[in-house]
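The complex is shown incomplete by one protein chain, all other protein chains being positioned as in the whole.
Think of it as A, B, C and D in the order they're written, each chain with its own count starting at 1.
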Amino acid sequence: GASRQSDGEPVVFAASSLVDVLSELSAAEATPFSDVTLSFASSASLAAQIVDDAPVDVFISADRAQIERLRRAGFSDAQPQVVARNSLVIAVEAGNPLLLADLGDLSRGDVLVALAAPGVPLGEYSRGMLSAANIEVTPVTFEADARGVLAKVALGEVDAGIVYATDAASASNVDSVVIPEAEAVNVEYVALDLTEGSGAGQDLIEFLTSDAGRSALTNQGFLLP
Amino acid sequence: MSRQQRHDARVPIALAVLGWLAVAFFVVPIVALVIRVPWSSLSDVITDDATTEALTLSVLTSVITTVLAIVLGVPLAWLLARSNIPGRQFIRALCTLSMVLPPVVAGVALLASLGRRGVVGAILDDWFGVRLPFPMPAVVIAQLFVAMPFLVLTVESGFARSAGTVEEAARTLGASPWYVFTRVTLPATQPAIIAGAVLTWARALGEFGATITFAGNFPGTTRTLPIATYLALESDIDDALLISMVMVVISVVILVALRGRWVGAIGGVR
Amino acid sequence: MSRQQRHDARVPIALAVLGWLAVAFFVVPIVALVIRVPWSSLSDVITDDATTEALTLSVLTSVITTVLAIVLGVPLAWLLARSNIPGRQFIRALCTLSMVLPPVVAGVALLASLGRRGVVGAILDDWFGVRLPFPMPAVVIAQLFVAMPFLVLTVESGFARSAGTVEEAARTLGASPWYVFTRVTLPATQPAIIAGAVLTWARALGEFGATITFAGNFPGTTRTLPIATYLALESDIDDALLISMVMVVISVVILVALRGRWVGAIGGVR
Amino acid sequence: MSLSIDVRRRIGATQLDVQFTVAAGETVAIVGPNGAGKTSLLRVVAGLISADEGRISWDGIVWDDASSGEFSPPEQRPLAYVFQDYALIEHLTVGDNVAFGLRAGGVRRRRARERAYEVLDVVGGSDLVERMPSSLSGGEAQTVAIARALATEPTVMLFDEPFAALDASARAHARRLFSSMRSSSVARLIVTHDAVEALTLADRIVVVEAGSVVQIGTPSEVLATPRSHFVAEILGLNPLSGQLRGDELSLGAMSLTVGAHGVDDGDVIAIVWPRSVSLHRERPEGSPRNVWRTTIDAVDRSDGRVRVQLGTPLPIAVEVTPAGFDALATEPDGEVWASVKASEIVVQPA
Partner (left out) sequence: MSLSIDVRRRIGATQLDVQFTVAAGETVAIVGPNGAGKTSLLRVVAGLISADEGRISWDGIVWDDASSGEFSPPEQRPLAYVFQDYALIEHLTVGDNVAFGLRAGGVRRRRARERAYEVLDVVGGSDLVERMPSSLSGGEAQTVAIARALATEPTVMLFDEPFAALDASARAHARRLFSSMRSSSVARLIVTHDAVEALTLADRIVVVEAGSVVQIGTPSEVLATPRSHFVAEILGLNPLSGQLRGDELSLGAMSLTVGAHGVDDGDVIAIVWPRSVSLHRERPEGSPRNVWRTTIDAVDRSDGRVRVQLGTPLPIAVEVTPAGFDALATEPDGEVWASVKASEIVVQPA
């Protein structure tokens, strides 16, 4: 296709779970992100906009499948780069009143559980983890994303839910129960340079993998690739 | 007849131009969408049990919501339009707020009141063991909360044009206020009620944010078609478009059938 | 006067009971929400530039949308209600479809038509160099697409109750169809137009899915308050509730002020 | 049994203030100028508006009592009301309009339909039964409105200009119908602008002007001593405002001598009956003391009578026989002599 490059400020499309970290970077001075325009939405929405020729330099997806689709459709020849990783935790009400300790507690009869829906990335990760651990969980609801699960937990509507570690960390009224089974889950944030190697996009991606970028990411609870 | 109609229907040109522009504005995206949809995989989607389940649930809940909205909303509109209750303006604003709230926030408001920890919900839970969120009635409640204001405002504007001395005449003929309301006022307001019901139904059918927040998403009980569409969007936009097309077709059929029947008879060309 | 009002305003009991039930249904969640909101951090949120930016954008775009909806929607409603255009039922259904579509799908439809690769968008781009999506006008288009049908249906129901011989009388006094439309028909339909405008405005103000899909999410140009709420929800639900409260307050103010002025004079108690 | 009305009520700028009773079986005609408050009076009696002060009762049952706050809404008053603007229910057929009161009163659909048809038949509207109100002509609509009011067999009837849109034959028919109800124990109030209607249909006439009752009396009483300009004018009489001093009535441009009377000097209204004035080609000799020269402004020949409008100095209407008029042999605008006997002029205090 035509040049993906935006006309003025560089534009970054990012999965909405990166809101806090990228906003912080763009608010700070003298980083390549300080004069970047950020647009957050679900990875799928952003991909749809890119397919419609949206002016964008870098796309950071929470879902490798979206990146692959774009590459297959010929939107970029650049190599996708993993910039951050995330983990899964059990989100529980602040203070963990039901004293949930491990993944197995989710199948307790007195525990109402929310999971992300099959088909959305978080749902697929959760399902994979539970089936690997051979734990049968019957949730009361399949939420569309981590926000949904977290909101249900935060409002006390369910007792527990499986979410990304970063989301659980940033939410108030919610505590995380770290689960060892999550180690096996590989949640990756993949960045794709859409500027056809002109440099601007690559600079941004490189900054994220630099020390400054890495410390910002780890501050928000992300894991490094 | 034909010559008369030609004359009487003379449309001011400015009106016609703007009106047809509006038609184009609506039709072009719909056509583009229809072109865009990968119809070849239609059969996969509509034979999928999950889709039909969601479709059934959506139609069922949106119809129940519409009926409840009429039952509750018409009296409310009447109170707002015709009675002297104090603070009418304020009550009207409160009752239309849910329309302005982002649907997710509307869902949060419902949880905060009717949820397990909610003001009313906690009482229901403690006293009667009733938990509203998650089962199917919660879907109806969520839809009702965001969609009923559309009916209320439309019907209120209908009541505002009063039936004048006709209602008085009915009273002098011995009709009680209730009889007058059902036999004179309601029929005279029918076009507005139908319009309001269609709006409410449409809004309820497309409702997503409040539903998933308040009622969650469970196949068969709370996964409506919009939720299914949204989830499909996360993985495959083509599937999502196909699912939404099912909804479009059903809506067109219902809208054409319904409006043709009920409104055509009253409104239409004089 | 007071005694008369007491008598004339006698409300059939059934109506009053249902009406007040409806009021409670709306008010309880709102109150619960207000209680739930962490007001202590309100000042942080409303002094945040991002919030005020989003607020300004939301108010601006929703008002522009409402004005455009009136300009285009009233003529369309007139065509549907009063003219003899062939296939009225079908056109009406097409023009109300966008109301039923899940907003995200509506956004996709807009992209498919007015996007850079879209049926019409590509022509606009090639011929005039106009690219619609993403800058602010795209927000208005997205809002218009999903919100205008509310006005169209409401106003159509208003036109359906014709002004009868009054319009004929105006014609015999030498008034052109256009003059009759503006001076007789429109004023007689005013309650319905105002109701429709309020509905459209409310729907536009809360619009999220179609906007983020078609117009994207750019601070200052396309990030409206509902989108800001959505992003805030990502990090902290309390922030999201606070942001939406800003919207609630503004809406209440506008609804109370507006309805009191315009509708009170026409409708209200006879 | 009687309907007792004693009401004060503010209507816009008009203060309605009336007091009279209507006995069961009696017909009272309410006459008065446009905007006098006739329709408002019926609305108070019907309970569509309440009295600011005063009391309305029927057969001892209080309908409206401003001092005690008692008030029966319209549907609890056993009355029927024919509205000046018909007020037919647009979405119901003519038959259903007429049956409406019966249905509201709990009569079964089939029975109500039958009765509606009967009543429509009586008023001559049975072929309209399936029609919608919007397709009716003016007179047809009024006929239906009358039928609707009669269908419920009320005990108090309020008719607001019920025959205004009817043609001569329908009007005669409706009047006959109205008169035939006289024997029943129904109290009837009829507002009308038609003097003949008032005089022939009513047992008593109530004259309302600017919200207040200026005269109540039987038709012959009102005819004999019309107590206001308006009444005289509506009756086709010639009311003259002037000043009386003894026998002498001064009317500005001229004066007349009046016969025996018991009225004090001062402002008076004098009535000159059209028939009591004679016209002459030459100045008449003999008895009439009141003779003046005048012009003929307009001539109206209808129904075998000739009605002549005189010009200055006394612009009154007079009625003469065709033969008498032809004998004058004047052109329109021609000059004639007019005379009236002093004993034929009635004076009463203004």
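Definition applied: a residue touches a chain if its C-beta (ideal position, glycine included) is under 8 Å from a C-beta of that chain, and two chains touch if they have at least 3 such contacts.
Worth saying up front: this structure is predicted, and the values here are computed from it rather than measured.
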Of C:A16, C:A122, C:M136 or C:A175, the one touching the omitted chain in the full complex: C:A175
Sole contact to the chain not displayed, among D:G25, D:P78, D:G105 or D:G139: D:G139
Positions on subunit C contacted by the hidden chain, ascending: 164-166, 168-177, 179, 183-184, 187-188, 190, 266
Residues belonging to subunit D that touch the chain removed from view: 12, 32-35, 38-39, 84-85, 135, 137-140, 143, 160-161, 164-172, 193, 195-196, 199-200, 219-220, 223, 230, 233-237, 273-275, 300-304, 319
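Here is the rule we use: only the chains that are shown with their structure count from here on.
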Top-ranked pair of chains - ranking by C-beta pairs in contact: B-C
CA centroid of subunit B to CA centroid of subunit C, Å: 14
Set of subunit C residues in contact with two or more other chains: 10, 104, 108, 118, 230, 233, 237
Set of subunit D residues in contact with two or more other chains: 47, 73
